[in-house]
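Report on the structure given below.
Left out: one protein chain. Kept in place: all the others.
First chain written, first letter: the chains are A and B, and each begins at residue 1.
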Amino acid sequence: MVEALLNIENLRKSFGGVLATDDLSLSVETGKIHAVIGPNGAGKTTMVSQISGALRPDSGRIVFNGEDITRFPPPTRSLRGIARTFQITSIFHEFTALENVSLAAQAHDGHSFRFWQPAKEEDGLTEPAKEALELVGLEDRAQVLACNLSHGENRQLEIAMALVTQPKLLLLDEPMAGMGADESKKMVAILNGLKGEHTILLIEHDMDAVFALADQITVLVYGSAIASGLPEDIRLNPEVRAAYLGDEE
Amino acid sequence: MIDPVLLFEQLFNGVQYGILLFLLAAGLTLVFGIMDMMNLAHGSLYMVGAYIAATVTLATNSFLIGIFLALPATLLIGVLLEVVILRHLYDRGHLDQVLATFGMILFFNELVRLIWGPAGIEVPLPNILNQSLTLFSIPLPVYRIVVIGVGLLIAAFLYILVVKTRTGMLIRAGASNREMIGALGVDIKVVFTLVFGLGAALAALAGVMAGPIFAATIGMGENILIQVLVVIVIGGIGSIRGAFVGALLIGVIEILGRSFLDDFFKLFLPVNAAETAAPAAASMLIYILMAAVLFFRPQGLFPARSG
Partner (left out) sequence: MKVNRETIVCVLIFLLLAMVPAIAALTDVPFYLDLARRMMILAIGALSLNLIMGYGGMISFGHAVFIGIGAYTVGICAEHEIVSGYIQWPLALIISAMFAVVFGAISLRTRGVYFIMITLALAQMMYFLGVSLDRYGGDDGLPLAEPSNFSGLIDLSEKTSLYYLVFGLLIFCLWICQRMVNSRFGMAIQGARSNEERMQAIGFPTFRYKLTAFVIAGAMAGLAGALLANHTDFVNPDMMHWTRSGDLIIMVLLGGMGSLSGPIVGALVFILLEEALSGITEYWQLIFGPFLILVVLFARGGLLGFLEKARELKPSLDRDNG
């Protein structure tokens, strides 16, 4: 029986009068890719933000690797092994791609109360950063300023920043958002390569990618899970088809 | 030990000072909340209002004419500033806004010094206002009662405007979501100019009313501005209600602190120590209050914006 790396239990979150997360429970098994799909406004990003710690749930529990992390702030969760990418690209625009990833490596390499040695010359930071860039195919763009990268490259950079921290759990929030067909194919290949070694919670709208990658799928509608299970079962589930998939495939 | 008459008088003065702070804070907090702009020159409009009112009053021997000319004149200057300079700063970061409005402060202080000289102007009150009303055997200056009355009227007017009218709805919506306003088809530039104009009018009114109490002096804007900022921080940016509560709180604490802190200290400190420590501590009171509020609620008591 494979252990669940992440357990969300009865999560509730409302903003003013709007219930964004409605008694949500979900489990992500170690080594699997668990996709979360659903219409816009279903509360997918809100859920990710609660797992990463950017938002505090009103009630419920989040258990990660056997530990109750519900009250932990984001940096602590990151150091515990949760890495997140953002739906709307969130990187360091004035830094190069390499510097962006090195910074993520730096966060996980002890404290940063070092005032003297130039960080750029620390191989302990730049080597892992270069490896992460290679993994996502950005090794040639390492010295380019992040603000000068294309949108697709930014999405790849987000993944590299997550990978370099050697996370136990990757929270990927629409990594393929705004990508063209070719770039999406590249991204699916990258994510496929991560299977097994990493545990991934993937939010995506691209159904081809979802069904190609996912071991498990949960469908989120109005903040609660209306179905959860194997991709084939989800595809055939009548409620899911009515709420989201329509009658495609 | 403390004379109850004196206590009530100072409490009354504190409320009156708080009303002045409120008029300034209301305008400033709206500009912060809706245009997200840090306008340090708000105090300069206050000063200009006081000076114009003072000059016209002395020239025409009528306080009324002084008020009725100073208010629109200052409002006009404020709107001019907005159209020519300030509206280009809405998109800039706060640092740029701080620096540009700082430049305005330097300019206005120097301009006032050039036109009116370094000494301030005392504003004489007409006889009807220059008396005292005796309430429960406590003498209260009529003028200050009028100031409080006007302030409360304005507070009520602002409350009705912001909460009950369509314009007010636009203002409140603007405070939380600027893009939405544009999407509603309302010309955002006009809204901003109106809001700024409202703020300028309130600052002018405060300046005009402050003249007879504090005299029109150079730098009067900055002195009160810092306290206005404390009011806004405590009350919450964008919140008129917060400005009202914060202003009265600060006004009362400031005045009562200055008057009675030494007596209070004398209760447990030797007289000499009490008399040296009191003025220092009194000047720090409102900042300590600010720090305390921020410790528990970094967004202020009644934040209008979420996040």
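Everything below uses one rule, namely that a contact is a pair of C-beta atoms (placed from the backbone, for glycine too) under 8 Å apart; a residue touches a chain by one contact, two chains touch by 3 or more.
If you're wondering where the values come from, they're calculated on a predicted model, not measured in any experiment.
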item: Option touching the unshown chain, where A:56, A:120 or A:151 are the choices; value: A:120
item: Candidate in contact with the missing chain, chosen from A:161, A:187, A:220 or A:243; value: A:161
item: Touching residue (missing chain; options A:19, A:63 or A:107); value: A:107
item: Residues belonging to chain B that touch the chain removed from view; value: 32, 36, 38, 85, 88-89, 91-100, 102-111, 113-114, 222, 226, 229-230, 232-233, 237, 276, 279-280, 282-284, 287, 290-291, 294-295, 298
item: Absent-chain interface as seen on chain A, which is shown; value: 52-54, 73-76, 78-79, 83-84, 86, 90-95, 99, 102-104, 106-108, 112-120, 122, 161, 165
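FYI, only the chains that are shown with their structure count from here on.
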item: Euclidean distance of C-alpha centroids - chain A vs chain B, Å; value: 48
